[in-house]
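Before I ask anything, let me first share the structure, which is written out below as structure tokens.
Complex shown without one protein chain; remaining protein chains in place.
Entry: chain A
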Amino acid sequence: MTDTLQEHADPTLAKGESLVQMIDVGKTYGAIRALKGINLTVNAGEVTCVLGDNGAGKSTLIKIIAGLHPHNEGQLLVDGEPRSFASPRESLAAGIATVYQDLAVVPLMEVWRNFFLGSEMTGSKFPLSGLKTKDMKRIADEELRKMGIVVKDIDQPIGELSGGQRQCVAIARAVYFGARVLILDEPTAALGVKQSGVVLKYTAAARDAGLGVVFITHNPHHAYLVGNHFIILKLGQAVLDKHRSDVGLDELTRQMAGGDELAELSHELQR
């Protein structure tokens, strides 16, 4: 699997180089403010963890980078250039691949078609040129095996796989096609202990291959295993923004569990 990462990582990546930078970014949906004043940097060869409770704005944050909807305040710099992605296609073209928690795959389509969806291998650029089905099936099967998933039949609809396996297909696909930045939206939320382990190793391998990784989670233990930098969101704003050397697992866990609010609550509930 690491060889895949090495093969597909953009060879020009230099460790520590800033790939994506958000400066004072905000997002409103009509009268609802989802994000405010977010500063975030994704460096090559580092994992930036974004933590937060449900509704804290984590998904909105990554949807801005992934091009699902544009931000309306502040600046988004990709490789130093200010950008505002109008579609996921533009974001993918900039080398940013995303694994979504809720939009990972098309259930009725075959595993290999899902793997290559949006990046199909064809004989030529002519719109009706034939797909290289044999190569696509072989590559999809190989890449999945590297992640520890053996599907009985690469032609089966992906809806037949378990939730964890589907997530792994989506991650394998993002790693295969994402050359520079990999965004993982709660990749371990639906997984068991063993599969979470696989995903975390994959995340670390992506980091070591020089990719910039954004890892969204609400599990501080998972975040601390792989993260270099931690941001905790609450109600659309960053309440903690620290490098690994400045923060311990205890503080992350305490902040995630509600921090001061929890202390207050335990005081109230004391009998």
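By our rule, contacts are C-beta pairs under 8 Å (C-beta built on N, C-alpha and C of every residue); 3 or more make two chains touch, one makes a residue touch a chain; residues count from 1.
We adopt the following convention: contacts and distances are computed from a predicted model.
Per the UniProt record, the chain missing from the shown structure is "Xylose transport system permease protein XylH", taken from the list "Carbamoyl phosphate synthase small chain", "Xylose transport system permease protein XylH", "Energy transducer TonB" or "Lysine exporter LysO family protein". Interface note: of A:I64, A:L92, A:V111 or A:L191, the residue touching the hidden chain in the full complex is A:L92. Residue A:G118 is the one among A:P82, A:G118, A:G192 or A:G248 that touches the chain missing from this view.
Interface note for the absent chain: among A:A56, A:V105 or A:A140, the touching residue is A:V105. If you put the missing chain back, the residues of chain A touching it would be 1-2, 6, 9, 13-15, 45, 66, 68, 87-89, 92, 98, 100, 103-109, 113, 116-120, 122, 127-131, 133, 145-153, 157, 159-162, 173, 197-198, 201-202, 204-205, 208-210.
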